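The complex appears here minus one protein chain, its other protein chains still in place.
Up next, subunit A:
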Amino acid sequence: MTASLRYTELPALADHESGFEAVWVSTSDRNGTYRVLPDGRCDIILRFDARLTPLKAITVVVTGPTTRFYDVALEPGMGFVGIRMRPGFFERILGFAPATLADDNLVGDDAFAALPVLKDLCSPALNHAELAARLTAFVRQRSIGSRLEPAPISASVISAFHAAGGRLRVGDVAAMHKISERTVQRIFLKAIGLKPKAFAAILQFHRALRLLRDHRLSPTEAALEAGYADQAHMNRAFRRMGGFSPARLPDVTLVTLGE
């Protein structure tokens, strides 16, 4: 795993109302791999050769919600513009449920088969800024044109999981909102495409990573604050979701989750 990818978010382009919490750009300057950590989010990504002008041979990638890490092979000059969708907006924007794409993704023709209008994103562009503008306009138009409305309780339930850093049990969150656990399960499968327990584990993993990396807590302190039973429990979660040990954190990108 090498950090050969420069990842930048373009905060001015984020549009929560239209269902995307981040627009990001990255380019690779060498051969290597980039480790993608599970974040409970789905992205629409345009991949291109950043060395060509205008940008051509643009490939669409739709990533589903993941529960463990995966590595992306990189070549020099490989460029990406991506949009990260908010929970509850995947189906509005793409027309199919995120659960159908759990731990999976759609690349090129497979993405077009699922949603033919994605082809419109692939015409040549002058630069990545034009691609970012095209992608945001596409997502905004799909989102506004959709008749699917998320259940009002959905945002409140998902926010409670986020605020708790994944530390509350599904039954606790259900009780807080006076709804059944089954309803919480349905909300998560529909809005995020994962079961709530899997999503909570991802939030807990991200928070523990930040406690170690940004707050500089010791592994023992971080495990306790993040709500793991003990350090061994945290180690297992890190191996499963990140493929690394809390004692040796690699230089990974932690995306901004804006719920």
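Note that in this section a contact is a pair of C-beta atoms (placed from the backbone, for glycine too) under 8 Å apart; a residue touches a chain by one contact, two chains touch by 3 or more; residues count from 1.
The definition used in the following text is that contacts and distances are computed from a predicted model.
Trainee: Looking at UniProt, which of "VOC family protein", "Ketosynthase chain-length factor", "Phosphonate ABC transporter, permease protein PhnE" or "Cobalt transport protein" names the chain that isn't shown?
Mentor: "VOC family protein"
Trainee: Can you say which of A:L126, A:M176 or A:A232 touches the chain missing from this structure?
Mentor: Touches the omitted chain: A:M176.
Trainee: From the listed residues A:A125, A:L168 or A:M241, report the one that touches the chain absent from this view.
Mentor: Result: among the candidates, A:L168 touches the missing chain.
Trainee: Could you please point out the subunit A residues that touch the chain left off the display?
Mentor: 155-156, 159-160, 162-168, 175-178, 207, 210-211, 214-215, 225-227, 257-259
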